[in-house]
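Before we start, here is the structure in question, set down as structure tokens.
Every protein chain but one is kept in place in this view of the complex.
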Amino acid sequence: MTFAPGNLIAGRFAAGIALALGLGQMAAADTLTIYSGRGEALVAPLIAQFEAETGIKTDVRYGSTSEMAALLQEEGTNSPADLFWAQDAGALGALAPVFAALPATENEKVLEVFRDPSNKWVATSGRTRVLVYSTERVEPANLPAKITDLTDAKYKGRVSWAPTNGGFQAFVTAFRLTHGDEAAKAWLEGMIANDAKVYKNNGTQIDAVAAGEVDFALVNNYYLGRYTAKDAEFPVDQTNFEAGDIGNLVLVAGVGIVEASDNKENAQKFIDYLLSPAAQQFISLQGYEYPVTPGVIPHATLESLDAVQAISPKVDVNQIGDLEGTLALLREVGLL
Amino acid sequence: MSSAALLELRQLSRRFGPGQAAVEDLSLDLSAGEILALIGPSGCGKTTTLRMVAGFETPDQGAVRLSGRDITALAPERRGIGMVFQDYALFPHMTVAQNVLFGAVDRAPATAARYLEMVGLVDYAGRYPDELSGGQQQRVALARTFAAGPGVILLDEPFSNLDASLRARTRREIRALLKATGIGILFVTHDQEEALSFADRVAVMENGRLLQCGPAAEVYDRPANAFVAGFLGRTNLITGDASGETCDTVLGQITLEHPASGQVGLSVRPERIAIRAAEARETPQGRISAVEFKGHDLTYWVSCQGVEIQVDQMGGPRLMEGAPVVLTVAGAVAAFG
Partner (left out) sequence: MTGIATSGRAGRRPRPQLALLLAAGLVGVGTCLPALYLVIRAFGAEPAQLAEIVFRARNLMLLGNTLALVALVLAIGTLIALPMAWLVTRSDLRARGLVTFLMALPLAVPGYVMAYALLGLSGYYGFAREWFGVSLPPLHGLWGAALSLSLYTFPYIFLNLRAAFLGMDPGLEESAASLGRGRAEVMRHVVLPQLKPALISAWLVVGLYVIGDFGAIALMRYEVFSYAIYTQYAGAFDRTYAAWLSLMLLGVAALALFAQARLTRSRRFARVGTGVQRRVRPVRLGYWAVAAWGWILLVSLAALGLPLAVLGHWMRRGIGEIDWAMLAQAAVNSGIAGAVVAVLTVALALPVVLLTLRWPGRFASLTDRLAWMGYATPPLAFGLAMVFFTLAVIPFAYQSHGVLIFAWVMTFLALALGPLRLALMQIGMRPEEAARALGAGPGAAFARVTAPQLKGPMVAAGLLVFIAVVKELPLNWMLAPTGWRSLSTTVFGRTVEGMMTEAAPYALAIIVFSAFFVGLILKYEGVDRKESGRG
């Protein structure tokens, strides 16, 4: 029996604290620190390849794009991050103040439709907004031509959306820029009046279509491929609206260099790597997304890039980053 | 006597919140080798007094002195006062021997054996408290306290957790043990029989105040007031008209210990009254209203001019209910205001 367990325990605590504090500062200065809003399953193989090719060591911090964005906002000029790889342009736009300007020609490396005119970030992959529908309950003839058709009574209670999703919000911003705030508001209210069902994100919407909760869903294009790849019988398909319709909006995931970084050179090398044909090919194959650089073959389940460019509406991608008005509008109609 | 006192309590007061004080202006002395019982009904402040002596309560006023040293503000562990708790408070995670050695100055295993020997539990050294009977637990608690070598030991209701059958024997054994050590003992009880049989002196408390303190027999025979008389054993509380050495009562004329005059209160113990059947021409003092047969003795309830008087009788002829009787009080009786 020990007669002074108190001291013993106290000693262990002290040692524990010392250990805990000491372990924190292991990241060396020349290590590239990446904040990733994209999932580890997609990112990790690319990182490993990058490290192998360049010999640059990296530390990756995984999280959801929103948490990472909030973190970067909070860190500001003290951020230890060198790079932020985000899931959507909304987050990238919101973080423009903490990003450094990229080399002037950087955005010219990617296809025009994916470019950021402010040159604060560069796209790493592209997606489009699409309409998915149930192959069991929807006749192809009954597919809407325009996204504004969905407020029609024949779609009442049959359509789902995800108002908190970055992709959806970017779409609403584009809607406002193209058709004006009044029209956007009218459409949102029409959808609400038409009993549009609210879901958390793209995946849950596709699940809902398959399960028969709804017949149509407004989502990004690259989710359905993951289902059909594993299940050829999956009773869901996707389609576009007519050419030029705002519902066919093109969106991006992208990466920016943090202004506070003291390792911008290596950060640039990482961006160069992400835009390399090998990396682009991997992203497209693994994630069912569009490559952003010319000459890379998209995943077989995707439409051709030419087709995408042909039907996509003409919107200034950078303006999509300006979310304030959209959020105010979404709050006003009661969706946020 | 106060110069020889081991423990002195001087005008202790303790109040919990507004209202009646738990203890008020209490002074007591305890000599080495003496056993003093603090007795009173529950809530009279006796346990608070004990805790002030032990150091678990700080008095609002007054002082506690041990061997002439003021220990009022001293932490419990520095007082050299041992305490045996009502529930014994043995440490459940330690063996009997570990318990005994807890406060011992000399922590050699032999020490534990020595003190356990004292309480007759030397074979139980390796057991845990929950493997012992109540009486054994109590003796371990005592041994543990002895081993710490205190000058004074406080006992809080020491026998209340024991079976009635065990109690008398344990009490005798422990009294012999305590007497042999020569340590001063202050103990708290609400059981008057325990106080009288165990203590050298008895201090009776009521509502936080000390009513009377003296040798057990003295307090028994000469209670300071009706409360003390009634609290210590069964008694007949009667009033009488005193003039000088004698006093007229329902029991007839009684001799007083000290001369008095006017209305006085008297406590006449049932065993002090002799009872016999009234003879044919005699005027009886009362009639037997009830008989309580207790084996080796009898208690009669006698109705005397509307007052019920208890009388104990050890032997002699047994009387029947309704019988007219004559009562006589043996010896002188002490009167109180």
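Worth pointing out:
Order of writing sets the labels: A and B. Residues in every chain begin at 1.
Methods note: a residue touches a chain if its C-beta (ideal position, glycine included) is under 8 Å from a C-beta of that chain, and two chains touch if they have at least 3 such contacts.
Just so you know, these numbers come straight off a predicted model, no measurement behind them.
Within the set A:V60, A:A183 or A:I297, the residue that contacts the chain not displayed is A:V60. Only one residue from A:L46, A:A89 or A:A210 touches the chain missing from this view: A:A210.
The omitted chain makes contact with just one of the residues B:T49, B:T145, B:T249 or B:Q310: B:T145.
One chain of the complex is left out; on subunit B, the residues touching it are 13-16, 18, 54-56, 58, 60-61, 73, 75-78, 80-83, 85-87, 89-94, 102-103, 128, 130, 134, 144-145, 148, 154, 161. Annotation for subunit A: contacts to the undisplayed chain at residues 3-6, 9, 12-13, 16-17, 19-21, 23-27, 33, 35, 38-42, 59-67, 69-71, 73-76, 78, 80, 90-91, 94, 163-166, 169, 198-200, 202-204, 207-208, 210-213, 223, 226, 230, 234-235, 287, 323, 327, 331, 334, 336.
Definition applied: only the chains that are shown with their structure count from here on.
With centres defined as mean CA coordinates, subunit B is found 86 Å away from subunit A.
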